[in-house]
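The complex appears here minus one protein chain, its other protein chains still in place.
In this document, chain identifiers A and B correspond to the written order of the chains, with residue numbering beginning at 1 in each.
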Amino acid sequence: MIPKIVLQLKGLNKSFGGLLAVKNVDMLVNESSISGLIGINGAGKTTLMNCISGIYRADSGSLDIMGVSCLNWSPHDIARLGVGRTFQIPRIFKRINLIDNVMVPALNDNTDNKTLYERATECLDKVKLYDLRHNNAEELSGGQQKLLELARIMMFNPRIILLDEPFAGVNPTLCRLMIERIKELKEQGKSFLLVSHDLTSIYQLSDHIYVLNQGQVISEGNVDYVRNDPEVIEAYLGNA
Amino acid sequence: MNTILLLNGLVGGVIFGAIYALIGCSLNVLCGVLRVVNFAHGEFIIAGSFLSYVLLTLFGLHPILSLPIVTIAFFLIGFGLYYLLIPRLAKSDEPETSSFLLMFGVSLMMIAAMMWIFEADIRAVEFSFDPINVSLLVIQDAYGEGRDGRVIVPTARLVALGINALLIIVLTYFLYRTLTGKAIRAAIMNREAIQIVGINIHSLSASAFGLAAALAGITGVVLAFVVPSIDPNGGQDISLIGFIIIVLGGLGHPVGALIAGILFGLVEQIATVFLPQAAAQMLGFIILITVIFVRPQGLMGRMTLR
Partner (left out) sequence: MAKSGTIKPDDFSEEISAQRLKSSLWYTIITVLILSCFLVPLQDGNLSFMFSLMMWVTLATGINFIAGFTGYMPFGYVAFYGIGTYVTAILVKVLGVSEYLAVPAAGLSGILLALLFAPTLRLNGIFFAIVSLSLAVVCQRLMSLLPEEITGGSHGLNLGVATDRTHGYYAMLIIMFVALVSASWLGQSRLGKALKAIRDDPDAADAMGIHVSRVRLYAWIMSAFFAALAGGAQAWFTGALDPITAFDVLITAKTVIYAMAGGLGTIIGPVVGTVTLVWIDEIVWQQFPVLNNFLLGLIITLLILFMPRGVVGSLMQHFPHLRKYIM
């Protein structure tokens, strides 16, 4: 069986002034799979994600999400196509409580308040933030904010999820919890693009890995292939 | 005849433009280093005029001689005000907008204080230069036989222009050649990095605040040369012009403000020659709004602020 492609990038370019942050990137994400995206600091991972989710305007290339060509659409339109994301530096709504935070992506849904509320509490419970549900988000620690972002994505329930460094600053136990949740979501048919510097988790989770260096894909393939690719070792781990 | 009007407009434009340039430049030093837009700038300027007025009426000190006193006094006030007001701002939810409101509060207090001390009426600053006017250019028989057209400028305005030109040169030299000036420019470009390099951002910011206040004070004295009457309520109009200049020149971009100030002065003065006064005043706002929608980073600015 040929897996269904949910997200496809072709020849994507993005520059900041003279600096080419993303260079001619091609990428595929299959349904119900996790694609890892790794690369040293400044490789262009976050920029790539911002281009996909519409926060940055790409210079050229094409983006296809579930058959819809949608490069440079506005972020909310991309979101409504079924793409959710988290941010490298957590972007939570600090002056409203956790329940309202989690509810934000579902505000347009046609569900009644009760269902919405119950789903929100469930999502919070899944990341162990239920007890803090009435607190304002600004009262959370950095790691808890990462968890809140994950809960928000679960509430969002998109087909494609872009995760930018979800594990950074989260302690090992909760990290394992997050990994569990990600696997669960994948089982439900969600597709992921996962950026992380935590190679162990990436290797454990990913079905396919892209390696970015100076904005270019220098290697891609399954975990074993990428792990042993001399070019990756050179670029990513080399000279250390 | 139109040529004479136009020439008069041009001369006026350069004179006012230099003042606007100075106003914009000092606003932008603040805005660049501290991300504070000083709503009270106009009141600082009026306060500068008043200080020189007081020195003139009480001690008979000629305004030119009061310049150093005003400079030092305002620098110290600005320096102190920084420590009183700004460090706490960083904690608020929206520092930029809060700074605007904060300085608005300061401006209300300053207006009230000046109204209390000087009462609501407009004071005339009485001093003179000899000769009172200088005729820059004579066009013979411009208005018919024997009636020459002249481009006449009050000496005080020429002196003001001279002081302004000197200040602008000194300021540019300071910003581009001296260590503190370079540090200020570095802080405008990257506030975070400068702390890593080991410069004390607080004392630098306080100096920037002091510098901006001192410049405002000087502008006040110079303004009294150009328009020799002081209105305690006039600050807001001056601030508004200042905002137009800094948006035109680019927020946080001192040299951009210099150029924008002179351009704006020219446009405004030439417009007063050909349009009714209220319309000429509105011209500034219309330019501002157009620029903001067409080129929000200002004429020369890059998008430095978020």
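Note that contacts are C-beta pairs under 8 Å (C-beta built on N, C-alpha and C of every residue); 3 or more make two chains touch, one makes a residue touch a chain.
Only a predicted model underlies this, so the values are computations on that prediction, with no experimental measurement involved.
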Since one chain is left out of the picture, which of the remaining chains does it touch in the full complex? A, B
Touch with the missing chain holds, among B:37, B:51 or B:188, for B:37
Check the options B:33, B:55, B:70 or B:102 and report the residue that touches the missing chain. B:102
Contact with the hidden chain (one of B:6, B:54 or B:89): B:89
Across A:5, A:20, A:40 or A:55, the one contacting the chain not displayed is A:55
Please give every residue of subunit B in contact with the chain that is not shown. 31, 37, 85, 88-89, 92-94, 96-102, 104-113, 115-116, 236, 240, 243-244, 247, 251, 276, 278-279, 281-282, 285-286, 288-289, 292-293, 296, 305-306
Need a quick check: the contact residues on subunit A for the chain that isn't drawn. 53-55, 74-76, 78-80, 84-85, 87, 91-97, 100-101, 103-105, 107-108, 114, 117-118, 121-122, 125-126, 128, 130-131, 134-137, 152, 156, 180, 184
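Methods note: only the chains that are shown with their structure count from here on.
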When centres are defined as mean Cα positions, the distance from subunit A to subunit B in whole Å is 49
